[in-house]
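Attaching a single structure in structure tokens format; questions to follow.
The complex is shown incomplete by one protein chain, all other protein chains being positioned as in the whole.
Right after this comes chain A.
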């Protein structure tokens, strides 16, 4: 069958199926199960209205269960089996993980990422949003800072690979270093500090995001409060830290947590830049080490990542809800 025909049939069946489901489920509820006539008409209408939302919600709940809950529960069980998935080993995979120095390194690096990147990104975003707010060319500056958002992580990594290149003809760091007479080094091989060089890439990408959100929040701060502060003799720093920041603290937290979640998932940058070598391993790239080889270990790492992300996620949702109120 031609792929075009296949596509068309899929769309027709899919859309038709959805419409059909809602139409016929409704019909069944009103005409067969609880008909709105006869002696119990009133009671039936009430009952039908009580059930209707659940009938309509069912496809969504079912899909969520199938694509969200089932994989989580399934992964948890999977992480308690051995590499081939045949033998039950209980917490064995987790014990092995925490005894593995590479895992501990990845875990610590990830914590470092989760502490540094959101903090720097949010701070830079806030700073730029405030500084460019009243400038004539502020919007141009903002557009330029926002631009890296449009680049994929792998693309951004490739750009920075040139920045960090050991060849002084390519890498700007070594170009500067050698112009002062120093020997070229490979910055990505300097233990510990290379982690920060990788974080710079994510900060470069994400600052635009935090700037845009925080800039909108800053503009939402009521003018009267600022005017009142100025009349009372507050200097610009006091206006910023004591008037503006407290009023947008909710947004700052949402930006912060959103970036934290992103950081805990980031994989592409480490994979393209160092492949996890030279002590830059983080949890997702460590998981990649086991993927397709030792499914038990890999799912165990995946589960650890999920457990770490979960509290941040809940915190994020709580904050976002507060914001909406």
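Everything that follows uses one rule, which is that a contact is a pair of C-beta atoms (placed from the backbone, for glycine too) under 8 Å apart; a residue touches a chain by one contact, two chains touch by 3 or more; residues count from 1.
Operating definition for what follows: contacts and distances are computed from a predicted model.
For the chain that does not appear here, its UniProt entry gives the protein name "ABC transporter substrate-binding protein", which is one of "ABC transporter substrate-binding protein", "Sulfhydrogenase subunit delta", "YeeE/YedE family protein" or "Cytochrome d ubiquinol oxidase subunit II".
Across A:114, A:188 or A:269, the single residue that touches the chain missing here is A:188.
Screening A:26, A:166 or A:247 for touch with the missing chain picks out A:166. By the touch definition given at the top, chain A reaches the unshown chain through residues 2, 4-5, 8, 83-84, 96, 166-167, 183, 185-186, 188-189, 271-272, 274-278, 288-294.
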